[in-house]
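Just one protein chain is left out here, and the rest sit where they should.
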Amino acid sequence: MDTNRLETFSDGVFAIAITLLVLEIAVPPQGTSLGVELLGLWPSYVAYLISFLVIGAIWMNHHAMFRHIVRTDGTLMLLNLLNLMLVAFLAAAFTHGADESLAAAVYGGTLAVLGLFVVAVWEYASRDHRLISDALTTDQARAIGRRYLLGPVGYAVATGFALVLPWLAVLFYLCLNVFYLWPKRSKSNADTRG
Amino acid sequence: MDTNRLETFSDGVFAIAITLLVLEIAVPPQGTSLGVELLGLWPSYVAYLISFLVIGAIWMNHHAMFRHIVRTDGTLMLLNLLNLMLVAFLAAAFTHGADESLAAAVYGGTLAVLGLFVVAVWEYASRDHRLISDALTTDQARAIGRRYLLGPVGYAVATGFALVLPWLAVLFYLCLNVFYLWPKRSKSNADTRG
Amino acid sequence: MDTNRLETFSDGVFAIAITLLVLEIAVPPQGTSLGVELLGLWPSYVAYLISFLVIGAIWMNHHAMFRHIVRTDGTLMLLNLLNLMLVAFLAAAFTHGADESLAAAVYGGTLAVLGLFVVAVWEYASRDHRLISDALTTDQARAIGRRYLLGPVGYAVATGFALVLPWLAVLFYLCLNVFYLWPKRSKSNADTRG
Partner (left out) sequence: MDTNRLETFSDGVFAIAITLLVLEIAVPPQGTSLGVELLGLWPSYVAYLISFLVIGAIWMNHHAMFRHIVRTDGTLMLLNLLNLMLVAFLAAAFTHGADESLAAAVYGGTLAVLGLFVVAVWEYASRDHRLISDALTTDQARAIGRRYLLGPVGYAVATGFALVLPWLAVLFYLCLNVFYLWPKRSKSNADTRG
């Protein structure tokens, strides 16, 4: 099976999850007439910005991974489904923990589990070149797998931090995302195949 | 007519229905500061996990069926529409019955009716090879049809159980889904055409 | 310009609008433990069924129309956008009128205006074969246009009925939809090009 519908369906879930984030922005109380009061909602805007970038980065990563994965089967679809389940959960996770450190820890924990499923998708697809493109050598596939492994480890450590210093942990989540985006970017400049 | 837009539209409905599930997870009450209280919401998380896997399995099944269905007409689009109507209903069904046994029965009943419409789609499409691929023999088409028929029967029985033992019924729904996913998986490994 | 992204975007709006309908089904009050009480919500289920079929029929019609429209330009995209605006409005229209006759009239009025925009899309696209396929003769294009014109006229009449006999009007909306689906179906059996 090719990966067309898997990608269309995944793009749909990502698009909905990322757009639903806007519903969580705090609405100013009735009768707000001063910009000053509106500016007081800034933590809500920062949370929106960070959540959008985090889910956006996961989508970009999913996109990059499925440029290498060229076939699919039932197991891969199931693993991908579990990935999407965590992405949708992430879209609601910021509100699922009423104080800051708990919210940040739930968010980090979700990212850590999601990272494990990303690893699972890659390990399943790349084993014996089962579902990945022949353009990738075994060594390249392994190197990608090692890089993916850093994600869940990093997020698990950050989750520990979150219980003490929530905003530092959130900053760390962002940095881990940038790490994933950065080398991928330079790589996609280098290889220009479709 | 080819099935492109029917699949895009269906993927959209599936993606939205499955992502909306996250809105039904119980939000912890304001002022929750202990992980212990958060853990108390576990039935809500289990319901999310099960609903996600059930709708995901239905999508995988839809995907598998439309690899064989290569043309469409108005009747098939209408039957597919009724399928999607039940999928969207399923996304809200867990909350539509305030106590556990009623909720599980409504859920099972919806799955049974959905199973009937899956049978209807397949019977209509496969009769005289009307809309299915010529790569499938008449015997193979009939074997697939018999397997689909097990779904509504199984779900109807489970719905009866639900009124007495709701969680056992939910477990049974999951098992039926696994049954549908399993042989499809091995099959899709065997035939690797697009 | 080809019509690919216009169709993807439209399919997205249709899929979301039709799935949002499920959010309008009345939720049973807390503590409902008898199926009898659940059955008392039947008008809510009937409204869901009808709304789903009506929007589904409009999607099927959109699909059929864009099999003939093979190119697009800015004007057509704008007219299509106004169509989609009314489709999304339709998804919320059942709740926008607190008593039955008003709700049915608002619904019918929205369908009548939508019908006018469907006519506008077709007239603009088919004039001098501007954007439609050459496979269609001028006479065929005109015949399709005449059939589309029946829609807004029929819905306007039904809207008048709605103020007096709301459920009869809703039945009439359904019949008009069936009329649109029926001949299209036989036609799509006859011509099997993509």
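A few remarks follow.
Note that the chains take the letters A, B and C in the order they are written out, and that residue 1 is the start of every chain.
Following the convention adopted for this analysis, contacts are C-beta pairs under 8 Å (C-beta built on N, C-alpha and C of every residue); 3 or more make two chains touch, one makes a residue touch a chain.
Predicted model, so just to flag it, every value in this text is computed and none were measured.
Checked against the hidden chain, the listed residues C:V106, C:I144 or C:V170 yield one contact partner: C:V106.
Summary of contacts with the chain left out: across C:L41, C:M85 or C:L136, the touching residue is C:M85. By the touch definition given at the top, chain C reaches the unshown chain through residues 1-2, 5-6, 8-9, 12-13, 15-17, 20, 71, 73-75, 77-78, 81, 84-85, 88-89, 91-92, 95-99, 102, 105-106. Within the complete assembly, residues 7-8, 11-12, 14-16, 18-19, 21-23, 25, 27-35, 38, 48-49, 52-53, 56, 59-60, 63, 67, 181-182, 184-185, 188-189, 192, 194 of chain A touch the chain that is not shown.
Operating definition for what follows: only the chains that are shown with their structure count from here on.
Centre-to-centre spacing of chain A and chain C amounts to 37 Å, using the average Cα coordinate of each chain. The set of chain A residues that touch two or more partner chains comprises 12.
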